[in-house]
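As you look at this complex, bear in mind that one protein chain is not there, while each of the others sits in place.
Up next, subunit A:
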Amino acid sequence: MSDTLNDSPRTLPSDPSMTADAGGEAWESIASLRSMSALMLLIDGRFPAGGHAHSGGFEAAAANEKVTDIASMEQFLLGRLHTTGLVAAAFAGSSCLSFGRAARMSDEIGHAAFSESLAALDAEFDARTPSPVLRVVSRRLGRQLVRAGRRIWPHPLVEELARLPGQGVHQPIAFGVVAGAAGQPPVLAATAAAQESITGPATASVRLLGLDPFEVNALLARLADDVATVGAGGFAAASSSPADLPASAGYLIDISAEVHATWEVRLFAS
């Protein structure tokens, strides 16, 4: 993420009081700071899109697979990040690209092309989500994200998404569009989706197991290289045709999700 920011062309702010050099680093432009503020809002755990009710498969893994300490949790997060996280990054990047393309076209043509590309992405994501339980969860989270996004960053293309018939689109596809409406470039949409694939389970671990939140967050910080790799990989794949997007699977997460849904008492919806 930081590489991308550092490589982007800089415009020095017009306000001379803002040009103070912090440790030799020039300030980013006001526009990029505004964009960063929107990104921080979007991926804040308190963003009202319903993510807090889901553990990303962690609740089942903790109970059945003895993922109960930082070491086993690190492996779980790595596995999740490089499978479902990569797929989410690629689809979020791709739908964010579609958003950008459509936003530059006239309304009529842009909206039609946008709906068509999202439908193709949605069908491909469906084929990469074999668990019916996780398909329902992903669409529900997608709807909740669109509901929040259309109020927070109003945009005609987000409205277009809200108007789609049926159960709405899968979460990563909605995420790419809402990220676009929040002014994010596709590479950041992809990286943020990768990051979100592990912050959910990490937060859940603190609530479920009472793991030390400092240690859990230190682990998330250690995984920054992996998040960057997966975000960059997802973005690199994002311009491929939807059929060629990554399909890396979390086999045990899928099987566990089907079993978890039958539990009578559970703290998280998935």
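Criterion: a contact is a pair of C-beta atoms (placed from the backbone, for glycine too) under 8 Å apart; a residue touches a chain by one contact, two chains touch by 3 or more; residues count from 1.
Keep in mind that, in the parts below, contacts and distances are computed from a predicted model.
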Q: One chain of this complex is missing from the view, so tell me which of "Sugar ABC transporter permease", "Urease accessory protein UreD", "ATP-binding cassette domain-containing protein" or "Succinate dehydrogenase" is its UniProt name.
A: "Urease accessory protein UreD"
**Q.** Touching the absent chain when the full complex is considered, from A:47, A:76, A:91 or A:235
**A.** A:76
Q | For subunit A, residues in touch with the removed chain | A | 57, 61, 64-65, 67, 72, 75-84, 123-124, 126-128, 130-132, 226, 243, 246-256, 258-259
